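One protein chain omitted, others in place.
Letters A and B name the chains as they come in the text, with residue numbers starting at 1 for each one.
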Amino acid sequence: MSIKQKGSFGVAQIILFLSVAVLVVVVAVPVLLIFFNAFWADGQFNIEDVLMVLKQPDTYQALINSLIIAIGTTVGSTIVGTFFAWLVTRTDLPYKTFMKSMFLVPFMLPSFIGALAWKMLLSPNAGFINRYWMDTLGFSSPLFDIYSYLGIMIVEVMYLFPFVFIQVCGALERMDPTLEESARISGAGLLTITRKITIPLVLPSIISGALLVMLYSMAHFGTVAVLGIENGIFNIPTLIYQKIHQSAGSFESIRTGTVLSTVLVATAALIIWLQGKILSKGHYQIIGGKSFRPMELKLRGLRTPLFLFCLAYIGFTIVLPTIVIFLVGGLKTYGLAFTWENLSLDNYKFILFDYKVTKDAIFNSLSLGLGSAFITMFAGVMISYVIVKMRVKGKGILEFLGMLPFSVPGSVIALGVILAWSGKYGVNLYNTVWIILVAYIARYMAFSLRANSAALEQVHDSLIEASRSCGATMWQSLKDIVIPLVKPGMLAAFFLIFLPSLRELTVSIMLYSPTTRTIGVAIYTLNEDGETVVSAALAGIALILIILGQTIINRFTKKEGA
Amino acid sequence: MDDIIKIENVSKAYDKHQVLNNLDLSIKRGECFTLLGPSGCGKTVLLRLIAGFEVPETGKVYIDNTLVTDADGGDMVSADRRGLGIVFQDYAVWPHMTVFENVSYPLKIAKKPKEELTATTMRMIEMVGLKDLDKRLPSELSGGQQQRVALARALVANSSLMLLDEPLSNLDANLREEMRFEIKELQRELNVTVLYVTHDQEIALAIADRVAVMDEKGNIRQIGTPYEIFERPSDPFVFNFMGIANYLSVREEGGKYLVANGNQVIPWKNPEGTATSWVGGFRPSDVEVTRDGEGLTGVIKRASFLGATMHYLIDIDGDEFNTSIETHEAVEKNLIFEEGETCKISFKDLLWFDAEDLKEVTKQ
Partner (left out) sequence: MSYIRLVDVTKQFGKVTAVDKLNLEIEKGECFSMLGPSGCGKTTTLRMVAGFEDLSDGEVYVGDNLLSSPKKKYYLPPEKRNFGMVFQAFAVWPHLSVYENVAFPLRIRNVEAAEIDKRTTEALRATNLLKEANNSPANLSGGGKQRVALARALAINPDVMLLDEPLSSLDPHLREEMRFEIKDLQKKYGFSIMYVTHDQSEAMALSDRILVMKLGVVQQIDTPFNVYNNPANKFVFSFIGLSNFLNVNAANGKAFIAGSEVEIAGALAPKAEILGADGLTIATRPSEISFVSEGTPDSLRGVVTRKAFLGEIIDYQVKFGDQEIRVQKGRRDIGPEVGENCSVAFSRHFWYTGEE
């Protein structure tokens, strides 16, 4: 802005400068360092080394594994998600609203805790179900081995299908009912309409949800780490972790890590690009004017069986694992039967009041969550303001930088942060809690930008211009108009960051030191060390914290919405 | 001088698209002045230049004889110091503030004492017809009521100049009709100058003391009172824009001026000037339709009963035009035609346009 405006001089420039600085330091530098390290060796551009790393059997296998698991998970989630979405929006299934909210529960449950539960239930030799199968029912081999590709995929589907479910539900609910009614008056029956009109119209939403699942599965650490390592199944994120962890950050392992990261980022970018293309091109304007209730398929004889099936699904995938976690958390020793004599609250007391490792972890996670949520919320408002409201050149770059972490998986961010903040460039945060904070900020910036941009888009320019013409300066307008109106977006951003950071594993596992474990890291490492009951108890505490937090948000957003 | 706004030689472009081109305009103190033009003609840009939300490439803007915008580098008076009241198309009332808080905001910014602030605000809220609604939030108000809040907020600081940017376009037809008269009444009562931007010629005619008609290229085609603009349009563009416009093409053959493709002579004084072909332009109310009186013979192509009026589409030798007759008059004078019947057409008024000039106008 080259015009001198009395009264507002400098404000715009300060905001702009700060925004650029934050994004460059926190996001751009770590990501660039990854690419730099991957392709730049001994002072020159080097692609042969990259190819060599990729040709090594273990890296090659990890790539293939990532792909297999991601594809399997995506196909499974798409089928499960679309089916349930159709069931709760287009049929006369009983208790649909309750069912719908239940199907969204896996969204807030950390999948690695789920994986732990399934390990306890279905590990080939020690899993409760397999034991019952062999010991009591007398079969000679286990019912199901969870330490397998199929096992990993099934567990991932349980936690990722809501991505498809929520997209398809949204599309089906917003869809103009007259699109289907006009097919009906044209002579088509309900099944023909579903096949020829409804499904094709929501196909973009299905694909978009499926791609999201793929994106998450490719970069997913927790489930594979818990269930895969036993049988030597590694995907890219777990291999990166293993390399860095085993060699304590040697040059060679970092090199491999950066190359794998580059592959991961490239795949993620491809998926996001595809998704954008499908959303912009194939996304039909199907939102209608007058709204009537959409037609419902009468399930008739299938109504009760399908209802029971849904209940069974919810019981099996949500209730059962949760109960197992709490029960195991109450056992005196892992392996004992679930009887009243063997169960107590001692483990819970122990981890909350006596055990330093878990006490530290809870404290660390809470303070990291609060800290990153606060910082990211405020930085997010500022940067969103520049992107949405200011007419400056180069804001496209800001937007790109801010959204970049969406396509950069957690393990990659962690690696980039290690490269940037280990003293090589003057600041050494390695082995402190600060490096985790920086990584959280980078990882969650995109959440904050999205929530705040959405809120700011609602604040039309004319609202600000109206206050300017009332005699308010730019600062007064910000204070009296913009900030109060963006407040709900800021709060949303805060919780969107605080809650996931409570259960974060992928980033912290790469960055923790003995004193800076987070809840996720503590659960994972305790489990690795064979402290199964303590780890389960901590997982139980984490679940309680998360559900508590979610309840508060729901209360809150309901009040704001009213 | 008694011009409250003076615009000199203002040009403005977005990317390479020239919106305003060396434009001059003055608005007199105390008048209701309307900028009227099709969408994209730059009328809103002009308003925003005056408000201080946009900066021109060339030219100067004076408000109250003070230079507020100078493209040649002079200091600019920012929007918050221009002392204007503005009303926007989307109301722009602040959703987190009550009606009272919205309306009193300019006074709060001006640091008025509490009692004065309350008294003035309440008076203004009552004036725009929102008495007893002062504690409501905008979300509890209808569109029309929200726009009244915006009006009150723009008027409360006692500014002598109000800018209104299509304030009624988001309202339904009935409310629009009602509110245009209310705005006019408020303007008279409070003796403020109003600059009103709209694309709706009916609102412009109803509300304005003077109207400026702008074309798509950002040029002002005519400035005048509503009557002057409607009855004496300066060019085909203005004629075409100001209401339902009918045209009959006329060709010269052996000194006679014949209508459309037939051989009927137009019953009006002959066109003058150097053009080679002409078009006669007229409003629906400029023709008189009879069963068997004087004038051109036409055929009723379509007859629609619209309640207060009978609407006819009439064909004269290949050219079609619209006209309407008040229903009670049509009944009294036996002018209810069936489709396919013939009728006679004579003119009360007819404007001659060069056919080439008109092509420019009607092709859009």
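The rule is short, and it goes like this: a residue touches a chain if its C-beta (ideal position, glycine included) is under 8 Å from a C-beta of that chain, and two chains touch if they have at least 3 such contacts.
Nothing here was measured: the structure is a model prediction, and the numbers come from that model.
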Of A:Ala183, A:Leu239 or A:Val507, the residue in touch with the unshown chain: A:Ala183
Chain not shown: contacting residue from B:Pro226, B:Gly281 or B:Gly295: B:Pro226
Among B:Lys112, B:Arg176, B:Arg221 or B:Arg283, the residue in touch with the chain that has been omitted: B:Arg283
Contacts of subunit A with the absent chain, listed as residue ranges: 176, 178-179, 181-189, 192, 196-197, 200-201, 203, 284-286, 288-290, 292
Footprint left on subunit B by the chain that the document does not show: 181, 184, 201-202, 205-207, 226-227, 230-231, 242-244, 283-285, 302, 304-309, 311, 326-328, 348
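Just so it is clear, only the chains that are shown with their structure count from here on.
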Subunit B-touching residues of subunit A, taken from the complex the two chains share: 3-8, 460, 462-463, 465-474, 476, 480-481, 484-485
Residues of subunit B touching subunit A in the complex: 51-53, 55, 75-86, 88-90, 92-96, 105-106, 109-110, 150, 153-154, 157, 163
